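With one protein chain withheld, the remaining protein chains of the complex are depicted in position.
Chain lettering (A and B) follows the sequence in which the chains are written, and residue indices restart at 1 in each chain.
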């Protein structure tokens, strides 16, 4: 190994440390007795978890987050899939504009999405409801779902669908018997990833949620008060949930594809 | 409808994509129980022709009939024209048996019946014991046979094949050619086989259709096309042909490389002087390349012994001759 290789490796380790340090410390501090943690650490405790999860509003927030994530992920995945299929199968005028519409939402700053959604959903009368958050998260999640499904479709032999027609399947039947089974890993992957996006999103949710707070919105509001290690406890649960979802999502698309 | 009527008839069929004419004008009859190969260079319209027959493309003009019935507006899934795809297009998420059963399932055949028929065809194609294998666990030749079984399980009157052997190793190609010809004879159904490979077409087909630039260049038995190409396009496509000016202006004659004799000394009248360029070992012999009068490239097939005797050096002068019967006069250009 060249000396420069060692330097590069050390650099990589430093970079990964920077990226993962906040996640790890949050987990460590959630089990540490100090209110203002420092080095050396205090004693081991599960106190913060007990305090946090004895509050009914924490459970309500987790319930809200779960409902929103389950619904928004389903809608995002459906929307992402039909869009990816359209891109895969058809060429038409204004397709670049169509694709821009599909992929643009993540480039709009969340604060702006929040403001625009707040005004718009208010007009529609669903501001302050969980449905409002679901709608907003679907807009934000669909592009990710679309990207995952499109990637999978690009691995599909275009003759596969035609082969189904050739063997007597109508277009609808071929969709059900061939395209969807082929894309199934990507659909599950997209579902997990968009659930994670929804589960973690707090700015737009904060704008439109009203009294129906999701977990990150609750964290945001606790943060505006004082330093409170309960956040580490709740945050650790949030980390583990979204990390699990993102890891499953990735494993499903990276899995040896037998196409 | 009698048995002598053609099974398939293309009349005046044209297919354009925007301004591109994939098929310009096609009149073709395909008989019952016939093995027809459609051959031509890439972009000649052969695959489009096959796809139109399967209903995957709709003709821009003209009519396609099967059994005398107009098919233009019939969707792909309402036809009985199974296709063996170049990529095979086996469903990777289904096992071998489920792949074979697919067409039956789409036609609403009951589960026990499906099972029975699928097993029959798997056995027939030597795939017994592979029913529950996944597609990616099969060899190239096995996949090929699964694709055949999947297409034949519905017992169609014709089978369409789109370059089905192009992905196989050379030794497997020969084996599969045997499997295909035997199947076609046994079943007595029509095979329409699209390929760019001469050896496949000539080895298997009863009749070969050569296509070029969206039109039929020649139709005939393999031997006819090989010995008597109708025009320059066919002669060049078939290869190993020498195209020479004929006796009258504008006329051209063609002499196959294996009918060309090479001599080191001028044998007299009719011999073409030519300079040796190089030799190439081809499976059946050695092809020697020469530069003839006016830079025309000439080919002659010789045996290894002959090559040793001639011991040609690049630039060395030889004379090429052929028997009068070996020359074929081409009709058009």
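Here is the rule we use: a contact is a pair of C-beta atoms (placed from the backbone, for glycine too) under 8 Å apart; a residue touches a chain by one contact, two chains touch by 3 or more.
Convention: contacts and distances are computed from a predicted model.
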Absent chain [UniProt protein name; select from "ABC transporter permease protein", "Phosphoenolpyruvate-protein phosphotransferase", "Urea transport system substrate-binding protein" or "Transketolase"]: "ABC transporter permease protein"
Note that chain A touches the chain not displayed via residues 4-5, 8-9, 11-12, 15-16, 18-23, 25-26, 29, 36-40, 78-79, 82-83, 85-86, 89-90, 92, 98, 101-102, 104-105, 107-113, 115-121, 123, 135-136, 138-139, 142, 171-172, 193, 196-197, 200, 202-203, 207, 216, 219-220, 223, 227, 231-232, 235, 238-239, 242-243, 245-247, 250, 254
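In the analysis below, only the chains that are shown with their structure count from here on.
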Averaging C-alpha coordinates per chain, one finds the centres of chain A and chain B separated by a number of Å equal to 52
Spell out the part of chain A that touches chain B in their complex, as residue ranges. 157, 159-160, 162-171, 173-174, 177-178, 181-182, 184, 258-259
Chain A partner contacts - residues on chain B that touch it in the complex: 54-56, 75-78, 81-83, 85-87, 89, 91-94, 102-103, 105-107, 134-136, 150-151, 154
